[in-house]
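All protein chains but one are shown in place.
Letters A and B mark the chains in the order given here, with residues in each chain numbered from 1 onward.
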Amino acid sequence: MFTGKGAIISPSAILGKNVRIGDRTIIYDNVEIGDNTVICNDCIIGEPLTAYYKDTDNYNNPKTIIGADSLVRSHTIIYAGNTIGDHFQTGHRVTLRENTIIGSHCSLGTLDDIQGNSRFGDYCRLHSNVHIGMHSVLGNFVFVYPYVVFTNDPTPPSDNLMGPSVGDYTQIATGSVLLPGIKIGKHCVIGACSLITKDVDDYMLAMGSPAQPVKNIREIIDRSTGKPHYPWPYYFDRGMPWSGVGYDKWKNETEK
Amino acid sequence: MFTGKGAIISPSAILGKNVRIGDRTIIYDNVEIGDNTVICNDCIIGEPLTAYYKDTDNYNNPKTIIGADSLVRSHTIIYAGNTIGDHFQTGHRVTLRENTIIGSHCSLGTLDDIQGNSRFGDYCRLHSNVHIGMHSVLGNFVFVYPYVVFTNDPTPPSDNLMGPSVGDYTQIATGSVLLPGIKIGKHCVIGACSLITKDVDDYMLAMGSPAQPVKNIREIIDRSTGKPHYPWPYYFDRGMPWSGVGYDKWKNETEK
Partner (left out) sequence: MFTGKGAIISPSAILGKNVRIGDRTIIYDNVEIGDNTVICNDCIIGEPLTAYYKDTDNYNNPKTIIGADSLVRSHTIIYAGNTIGDHFQTGHRVTLRENTIIGSHCSLGTLDDIQGNSRFGDYCRLHSNVHIGMHSVLGNFVFVYPYVVFTNDPTPPSDNLMGPSVGDYTQIATGSVLLPGIKIGKHCVIGACSLITKDVDDYMLAMGSPAQPVKNIREIIDRSTGKPHYPWPYYFDRGMPWSGVGYDKWKNETEK
């Protein structure tokens, strides 16, 4: 890896210090990559929009920004027009369509398909094979598990798209589907295979198809410990900014 | 792109006028590609069947046809033995197995997995990550949304496969699964996350797991406009042949 074999880097691309580009990876026009970032083999960064194929000569590629200290794994395709923060990480074969804004410390899993025109806060983690439809909004610390789909068209087909929005710290378990325009609050937990057809209030566990509110997340008991597990920032800190500090202390300092 | 780096094109392939082939794309024996079609980087067109790996020397690749004015995006794999009409479009990393017939103006989304031996009419649109099992039949103007699966084996494992069939204009929303041999009529709407266990009559909205018929699609109200939205061809025409003409007028002229 990083033998430089067959990589193509546009003369207009701006690479930070210590950036490594994998074999056969293509960096298109107007891409900016921050210091120490690794782009692995066979990636496409700044993939041109459809207009490029129709009139290649007159096409002008929108700016694409990937922050510092990031790791983009092999076969990932990031379209032009995205702005991504520092400490970004992907699995393999991620597709990120155009015009999405992603905060810092976010990760996208293998086979994730982000359809564009969406917005992610900081520290979002999407596991493998998540599909985010256009116009979705994710807060900070939103974790999404495999095979979850965010939809956006209430009367398909139409051009009246409305993305779902999800509040800070919310966890959306495997196989759940969010209907168009749904709002899920902060610190919620959505059970596996739920179909979210109505808004979900802050701090609620909701589940089922269609999903119903079940109880306050503070009442969920971790069967292995017999203790509560939510709000989860009190019980989990791997890779989180409150790691080694404690959530309350970090929160108080952050909110100052 | 289209620097010709590392592309391999079989001498027996027939490329129309103005065809562009991306870097490292492989065009195997007996492939025919229509005028103005673009095949992007890292695609495989005419992927040989399993027999090739067992006896490479005596293998004869079946004919593969892709129509004119098509756009096949990067990392797509189209097996030998497929016949695809004009104005075909794919997302990235589509897999299309052998012996499927696809009409004109169809599109397959990123990560779609079409298992072969199926038949698509004209103007079908499959969104990302749709799985079509063998022996499926789609009419014209069938739109299928992400994570829908067409199954085909009622008693797995067996060799007694029966694909589902779907009528003209039907819309199948995100995450639905069609059981083997199911027949869905024309102008139907299937709600998100439905499990289709029984045939669905023309013009029905069906939803649930297992799905039940709910009402005639003409009774569905678009909440944003307060008006009906189905049959959808009266309310949506982007990319459709009745665009700028009106559905009734187009239909009358087509049926003459």
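In this section, contacts are C-beta pairs under 8 Å (C-beta built on N, C-alpha and C of every residue); 3 or more make two chains touch, one makes a residue touch a chain.
All of these numbers come straight from a predicted model, not from anything done at the bench.
Although one chain is not drawn, the whole complex shows that of B:His131, B:His187 or B:His229 it is B:His131 that touches it. Of the listed positions A:Ala13, A:Ala173 or A:Ala206, the one in contact with the omitted chain in the full complex is A:Ala173. Considering the whole complex, the residue from B:Asp113, B:Asp201, B:Asp222 or B:Asp237 that touches the absent chain is B:Asp113. For chain A, the residues in touch with the chain missing from this view are 1, 3, 5-6, 23-24, 38, 41-42, 71, 74-75, 91-93, 110-111, 125, 128-129, 143, 145-147, 171, 173-175, 189, 192-193, 209, 220, 222-224, 229-230, 232, 235-236, 238.
Chain B meets the missing chain through residues 6, 8, 24, 26, 42, 44, 47-48, 50, 53, 75, 77, 93, 95, 111, 113, 115, 129, 131, 133, 147, 149, 151, 153-160, 175, 177, 179, 195, 209.
One rule holds in what follows: only the chains that are shown with their structure count from here on.
With each centre defined as the average position of its C-alpha atoms, the distance from chain A to chain B rounds to 28 Å.
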